[in-house]
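The block underneath contains the structure these notes are about, expressed in structure tokens.
Heads up, one of the protein chains got dropped from this complex, but the rest are sitting where they should.
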Amino acid sequence: MTTTTPAAPASASATDAVPRRAFDIRPIVLVVAIALAAWPFVGSSSTWLTLTIAGLAMGMIVFIAASGLTLVFGLMDVLNFGHSLFIALGAFLATTVFAAMGGAASAPSIGANLGVVAVAVLAAMALAGTIGLGFERVIVRPVYGQHLKQILVTIGGAIIGEELIKVVWGPAQIPLPPPEALRGSILIGEASVEKLRLVAVVIGLVVLATLLWTLNRTKIGLLIRAGVQDREMVESLGYRIRRLFVGVFAAGSALAGLGGCLWGMNQQIVIPQIGGQVNVLLFIVLIIGGLGSTVGCLFGALLVGLVTNYVGFLAPKLAMFSSIGLMVAILLWRPRGLYPVVNR
Amino acid sequence: MLARLVSHDLPKSRWLAIALVAIVAALALTPFIFPGTKALNVAAKVIVFIVLAASFDLLLGYTGIVSFAHTMFFGIGAYGVAIAATRIGATWPALALGAICALAVSLVLSLVIGLFSLRVRAIFFAMITLAVASAFATLASQLSDFTGGEDGLTFKVPEALQPGTEYAAEPFLGASIDGRLVTYYLIFVVAVVLVLALLRIVNSPFGRVLQAIRENDFRAEAIGYRTVVYRTLASVASALFATVAGVLLALWLRYNGPDTTLSFEIMLDVLLIVVIGGMGTIYGAVVGSVLLVLAQNYLQDLMKLAAAAVQNVPVVSQIVSPDRWLLWLGILFVLSVYYFPAGVVGRLRSIGKRAPSR
Partner (left out) sequence: MTATPLLSLAGVHTHIGAYHILHGVDLDVAAGEVTMLLGRNGAGKTTTLRTIMGLWAASAGRVVFDGRQIGGRAATAAATARPAPAKSAAQSQLLTPAIADLGIAYVPENMGIFSDLTVAENMLLAARSARRLEQLDAARLDWLFGLFPALKKFWLYPAGKLSGGQKQMLAIARAIVEPRRLLLIDEPSKGLAPAIVQNLIAALRELKRTQTTILLVEQNFAVAQALGDRVAVMDDGRIVHRGAMAELAADEALQHRLLGLSLAAHQ
């Protein structure tokens, strides 16, 4: 039987009262609103632009690190308190790569420098993803469905992992200086933007695009989105969703590794507590965005990035609180996060 | 009579009973049996952690709530005393005021957290408490005018408790009778009272409802118990006990800083104690605290020896290095969760059960 494409129903033009997907744009408006609201407080436009870009960059990086966590939770109801381990792995591996490729890093050629960054990024993802596979098998799988034990066991796994990181990389902090040609900033209009941050943002955008494309345009993405809503039904349709989960867990860990690598480059230094540092931020982002929602995670991360940078400039002492305050404010508006995942 | 004292929550195991008696006796007689300041410090830390962990067990083991804000209340208690002693002076009324203010703050905070978050899923609650505790720790280290910032506050205690105050010219049975000794026994007695109180709480009808909620909150609600109320009460009680533990610690150390009470490491320690010791038993907190604090202080010496022995083996020497003792604790922790879900206490009790059938 020939399979002709079923055209988008011809009636679509006739009954154009039927909207396609009604996308809730209010959170986007919120992001823009906050950015604009900060402008008068910051005063100078160039500073505002710098802060905004820095905020968006930070948000992008946090999103990458958090996306795996929210997918894993949404899909398989597993809260991995050990997620920070993969972030730390990515960051530390980046230091090793940068050190090992010192020649290319200190060369004044952008090409060589980007090559170093690329290797670091790929290595971070590969290592974190592989360890993620092992983590799922050994630590997480035995406690499916038992939330309390999951929390305890993944924390335990994180402790062990971070101590092992200290064994391999030593307990001291390691600087992660940008490669030669990527040092310093460039001027975009009146704002000075650090080159390395720009690279991080670009990488982040590529990842975001790939993630969104996979989720929305492939069947696997379809399975994941459906599985987040109703795991049982997906199984009833004949899909072995547990296998999919292992893949998602590994991918999430790889993304965390990437996020860690970018975070390290953003901060230009890697400390052993990097995992813990970012962990709290991740949880705040997840809660703001809505557990299980990728889009929510994105906007939650952008909001946190922007607010942290604005408040960090305007009232440095309140910076940490700004995230919590934001979280509380959002929860008051939408108790289940910006884009709650409707389960069944 | 002894049974009534522990609210009929008997050890139910010969080994456990022996262990508990030994622990209590050792702690009571530490100044006389184990000479030296280090031993006394370790013992005091054990006592404080017993109260801290037992109050956490009320929340985790009996009510089934995971909260990372426990150390926050610990810190509030310690800071209450520290700030009062620093600002007002080293007098008993000042201490009392500090302690009462700390308890009040803890009461309000735990109520707010409880009512706000206990309506949401457990995962949400755990994450929110983590964020709040983290923010609090940052706050404490940033309000340096008030809290002494990163350096913390060093303060004097009332004269009766000061180490310099001598009550007897000659040491008695190896221990000098000074303010330090008095402080130690003050802490000891208060801790004993608090633990007995916790036993009373968990063995009361209230405690039984908590356990019912932990097992199946839906059913508990259906039977007619308003689970939010019970959970909030448990949360508040747990917070208050932790606050008192903080007060005790501050009295002993005569110092408090963000790392002393608010750090995540301490939260992990408490978690480890309760899980390894045995959740939902209170005695687990006792046994676990002894194990953890002793390990923290003396195991590291052992590891130093072992590290010296394998000094030249590249990776192994790192793994056995005393700085990495948390690695081993972490492994023990994970193994406990999988294979010894009932903890040390559970294990001891099951040994006890098998014995009579021989």
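Residue numbering begins at 1 within each chain, and the chains themselves are lettered A and B in the order written.
Quick note on the criterion: a residue touches a chain if its C-beta (ideal position, glycine included) is under 8 Å from a C-beta of that chain, and two chains touch if they have at least 3 such contacts.
Computed from a predicted model, the values in this text were never measured in an experiment.
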Among the chains presented, those that the missing one touches: A
Sole residue of A:188, A:233 or A:329 that reaches the chain not shown, by the stated touch rule: A:233
Omitted-chain contact residue, chosen from A:31, A:223, A:255 or A:291: A:223
Contact set of chain A toward the excluded chain (per top definition): 1-6, 8-9, 11-12, 15, 18-22, 219, 222-223, 225-226, 229-230, 232-241, 341-342, 344
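Everything below uses one rule, namely that only the chains that are shown with their structure count from here on.
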Complex contacts: residues of chain B adjacent to chain A: 64, 66, 120, 122-124, 126-128, 130-132, 134-135, 138-139, 142, 264, 268, 271, 275, 315, 318-319, 323-324, 326-327, 329-331, 333-334, 337-338, 341
Residue ranges of chain A in contact with chain B within the complex: 73, 79, 139, 142-143, 147-149, 151-153, 155-157, 159-160, 163-164, 166-167, 171, 276, 279-280, 283-284, 286-287, 291, 317, 320-321, 323-324, 327, 335
